[in-house]
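FYI, not all chains are in this one, though none of them got moved.
Chain naming follows the written order as A and B, and within any one chain the residues start at number 1.
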């Protein structure tokens, strides 16, 4: 019997919709849509469906995470600035029963001190940071490996 | 002349809608709807009406608190994770002129260090924590006593 086709939720927090416009000399010219497309394509290779979303609102992120329950096999999250301030997202992730992968485009530990704390890390299976848009591809690869082991 | 029938606002913050689903071995099987029903029933005994609400959004909590002005005789609030991070809710509560009671299902002081700070406590009349859903009943009892004194 065929492996079930998992649906993976990829969730992006505040200001990630500005990618490609925001400091292009740092973050490059790749937009969030480009990343979404790369993810769709690679997910297809891995046998996944992908739900790729972005919102600037903390409460909305909480609600989307709650609704992932029963609908998604894994969650890849780049919570942007809320990574460092949101206990509400931390709590929502803790309730979720599927693997959570934390992604960051750059390396927060190499930036300002207020970006050195993550409320996502303690409730994530793993973290990938510093590889730009390719980090999402690595995260999908990691999800594949986790679900195969699982 | 009959005592005026006060309307009490009971306000719940992020992830409280997941009650009964979230770690049931810790929080029990009681849902937020169960608590709302118990509150309605007990409020009725005490001669109160109750407005029972939940939202995951910080800004929406601020707006609901602002609108309580003139419509509610007291506010019982379980701000969930925003308890520890929201100065905006702190400021909204400070403007409100009716008694505020802070409720928590569990005891935040017995959990992670980042839950040891409360921006609600300094602007609340009193705090009740650790009694699960029964904490709301105690809070209604406290409101009755405060309004009778008042």
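Just so it is clear, contacts are C-beta pairs under 8 Å (C-beta built on N, C-alpha and C of every residue); 3 or more make two chains touch, one makes a residue touch a chain.
If you're wondering where the values come from, they're calculated on a predicted model, not measured in any experiment.
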Practice task
Assuming 2 chains are placed, give the number of copies in the entire complex as this structure defines it.
Solution key: 12
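Following the convention adopted for this analysis, only the chains that are shown with their structure count from here on.
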Problem - subunit A and subunit B, separation of their C-alpha mean positions in angstrom - result: 33
Exercise for the section: Enumerate the contact residues on subunit B facing subunit A in the complex. Expected result: 13-15, 17-18, 21-23, 55-60, 80-82, 84-85, 114-115
Handout entry: Interfacial residue positions of subunit A with respect to subunit B in the complex
Key = 57-60, 62-63, 66, 69, 85-88, 90-92, 94-95, 119
